[in-house]
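Right, subunit A next:
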Amino acid sequence: MSEPRIGEVFSTTWKVLLSLLLISLGISVIFFLFAAIGAAPAASANTYLYAAYVATWVIHIAYLGSLVRRYTRLRKEIEELAKK
Partner candidate 1 sequence: MTGASGLLRATLAKDLRLEWRSKDAINSMLFFALLVVVIFSFSFDPTAEESRRIAGGLVWVAFLFAAVVALNQTWARELRNQVLDAYRVSPAPANSLFLAKALGNFIFVAVLEALMTPLFIVFYNLRAVGPAYQLLIVAVLGTWALVVNGTFFAAISLRTRSREIMLPLLLFPISIPALLAMVEATSSILTGEFSAKFWIVLLVAYDVVFTMASLFLFELVLHAE
Partner candidate 2 sequence: MKRAFPILAILTAGLLSYALYEALVAAPTDRLQGDVYRIIYYHVPSAWTMFTFFAINFVASIVYLIRRNLKADAVAVAAAELGVVFNTVVLVTGPLWARPVWGIWWTWDIRLTSTLVLWLIYVSYLLLRRFSSGAQMPMLAAALAVFGALDMPLVYFSIWFFRTQHPQPVVGGGGSIDPRMLHVWLLNWFAFECFGLLVFWSRYRLEVLRREVEETQALESLLEPRSVR
């Protein structure tokens, strides 16, 4: 018997409650982020420069991450096919 996956450990009620909690947490985090950005003193010009460079690489790395995830999922499927 294989180990139970995360999805199987919680029942549906718990999943719903957990997701509601996480969503409200997420929304409050975003709200406070905006409040903090608004309250902070005006950013110097160079902040935008670094933000732009960082944002560029965040986007590229996020895409590369999605590629890696798809590759591993495919690898798993190939292994399952090879077993048959």
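Please note the rule applied: a residue touches a chain if its C-beta (ideal position, glycine included) is under 8 Å from a C-beta of that chain, and two chains touch if they have at least 3 such contacts; residues count from 1.
How these were chosen: all candidates are chains of the complex that A comes from, given by their letters.
Model, not experiment: these values are computed from the prediction.
Enquirer: For subunit A, which of the options 1 or 2 is its touching partner in this complex?
Expert: 2
Enquirer: If we count contacts the way the header does, which residues on subunit A are in touch with candidate 2 in the complex?
Expert: 43, 45-46, 48-49, 51-53, 55-56, 59-60, 63-64, 67, 70-71, 74, 77-78, 81, 84
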